[in-house]
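Below is one structure. I have some questions about it.
A protein chain is absent from this complex, but the other protein chains hold their places.
So, subunit A:
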């Protein structure tokens, strides 16, 4: 019998097509049961004694699952205990349409002989084929087809067994379908009901997939994020200029903010600020995204609000609150500092990489806070304590170009908190490349002939063999210099070097080299547990400075040499002058004018305040924050070589080849320059050199982040053991809702927040020109001295953090009483 199936379809061109298919119905389709003796061209699949111990169906029966049961309870159906199942063609087609994995699994089950699964082509059976009726949805039609087929089976089996006990059981979780099937005279159970009735095999219940109840289905369909646009729309949008394409960079301090750098040329906007989770729209750091600009009225200045990813006690409220914060800070910025803002409408290319994380109770929140990058490998750049007196003589570079270095092609010595991972094998780095006393070592030397005024008469580079007379630590060397009773050759030469170094330093400072400050913290570790016992800021000795001075000189000399030799492909290091706007905060703080590094250095030197010895350091810390990042670059690709911080016209890194890959490249270049080695193509390719520089810079930055994170982590460990500490500190920055406080003793920073979720915020008046923040009656200025209590907040296991709360000045309702420094004491509820 021939039927035709008609349906309409939309064509790709946008037209509508009516499609008519022929559909043949047959009456010779076998039911697949052993009881049916008709047509035995195929072996029957379904067994006659299809028994399973059940307190609902005590008779032998075949199961007919509906589509949803197959889709959701495939685990059950796959179980070897479940046998004699009739899979209808309707069900199979729907499963195939909706889930390829489920389709594959059910197909596998059907092919397994032991399972006795039978596919009944009910759609082609004359008695079970039904046509869709007017007003019937496709799903309803399929449900009806399933019922009709089940009914046919029931009648057919009854006929074949002469009213025997063999029955069919329809399994469905759809209540409406179940009711209709019952009216239709079918035996029908919910899947759960049936499986639970299998008293002989209670273990099956464990395989049941949890079904959302019809009543309490997840109705919370709140759209968390605006949908991303399809790629075609993004492309057309970029083409006609509605959308901009750029690389997304998450803000490191504020998880609700990010920046998209537009990398298209000829675009007058090259930076778009994104604020709020909705506008960030699931972009992850370094994704290539499409952004839509907001109209000018919505352009803002980056917020000076410090946002921490707080424990999500009330997502929505917090979200609103932070949004409000963002809104409120728009108003008080004058128009000339506005940044274009926008929102992410689509992600063109994901920056996939491994992440690590924890699942918290609320999945969604965790995902949204996911903006920070997590990198697998860090490089840490730390001064080593052992020091070589023969500054001029540098170690021989380990000479293999091939495999080993290519693997690094990057950077190198990994040192995270007293656990170091060497860039080169240990034997090389700590023995063969170390100049030990009275041992011959291969080295790469830079030899100057200097007069007494430390003016270089001649510079000579050579490979050398060095037998060092003594190896001293900084402290030892310092002791010798200071000890007037010692007058041996070594000590004398040390003093000579120190004198020269002082002249060099003086000259350098003259030119405007900066001595900037960042508080370096060192931990005293417990040798057993590796827990930090105490921490202190690093103290610099004269010998440090002496060694540093000659190292700088070596670097500068080498830079000049390799640049003279290879003007196109020398690997150099530069430090760009910061744009004047970077000084804003410093100017505001110091109320001074600065236009050159020299001016900065001078004014920094002069800026001292009586009774406030730390003021100068504070200023230097601030000045450091204003600086640009020093970067490696290839001389052929750039024209500005100036090193701002060192006030040197040219600079490179040469002195530490065992821990910096850049130095190795410089060593190779220098070796070629002095005819001690041959070159290779990659070394002379300025594009390859340039991309190497970029990678070095990137790794370096990551290393710094890792270092900071490591320090922060150990600071936390430290405070965890200490309990609550009261300490003096200085205000480093004043923000709209918080003050950032530097604790000189620990070299750490922290924020004291004034707005509070739990209680009404105190009256806050923020003046961005000062900048000052007036809290109730008290006005906070930069560099004000305050007293805070420091403790570790471990309430959120994932987000343990140091909390600071104000003790002095005392502001009622804001500051906290001086807590007793009992480590075991329950922490008072602190402002956050």
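Just so it is clear, contacts are C-beta pairs under 8 Å (C-beta built on N, C-alpha and C of every residue); 3 or more make two chains touch, one makes a residue touch a chain; residues count from 1.
Heads up, the rule we're going with is that contacts and distances are computed from a predicted model.
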item: Which of "Exosome component 7", "Beta-hexosaminidase", "Serine/threonine-protein phosphatase 2A 55 kDa regulatory subunit B" or "lipoyl(octanoyl) transferase" matches, in UniProt, the chain that is not displayed; value: "Exosome component 7"
item: Of A:15, A:163 or A:354, the residue in touch with the unshown chain; value: A:15
item: Touching residues (missing chain, whole complex) on subunit A; value: 4, 6-10, 14-16, 18, 20, 131-135, 137-138, 233, 237, 242
